[in-house]
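Quick one: structure below, then a few questions.
One protein chain omitted, others in place.
Here is chain A:
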Amino acid sequence: MSERSEPDAPMVNVAAYWRGDFTLRPEGRAEDEPDADAPSLARLGRSGITAHGRDLAALLAPAYDAFLG
């Protein structure tokens, strides 16, 4: 049924098209944990953006606590 494919369409490597080239990171790779950088909020100072009468940095702090569990 060659009418369904473009006559001059490039050939494709079927296996490569499906597979890609990646490795999944094993769970709980402990050796990475000590190197993990501080939460993003910890690098930031005051924002100068106020909501509910407080600076955004202070308001966001509980959210980051929640992220870190």
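Throughout what follows, a contact is a pair of C-beta atoms (placed from the backbone, for glycine too) under 8 Å apart; a residue touches a chain by one contact, two chains touch by 3 or more; residues count from 1.
Quick note on the criterion: contacts and distances are computed from a predicted model.
Undergrad: Which name from "RNA polymerase sigma factor", "Membrane protein YdbS with pleckstrin-like domain", "Helicase SNF2" or "Peptide ABC transporter permease" does UniProt give the chain that's left off?
TA: "Helicase SNF2"
Undergrad: Please output the residues of chain A touching the missing chain, sorted low to high.
TA: Missing-chain contacts on chain A: residues 1-6, 9-27, 32, 35-45, 47-52, 56, 59-60, 62-64, 66-69.
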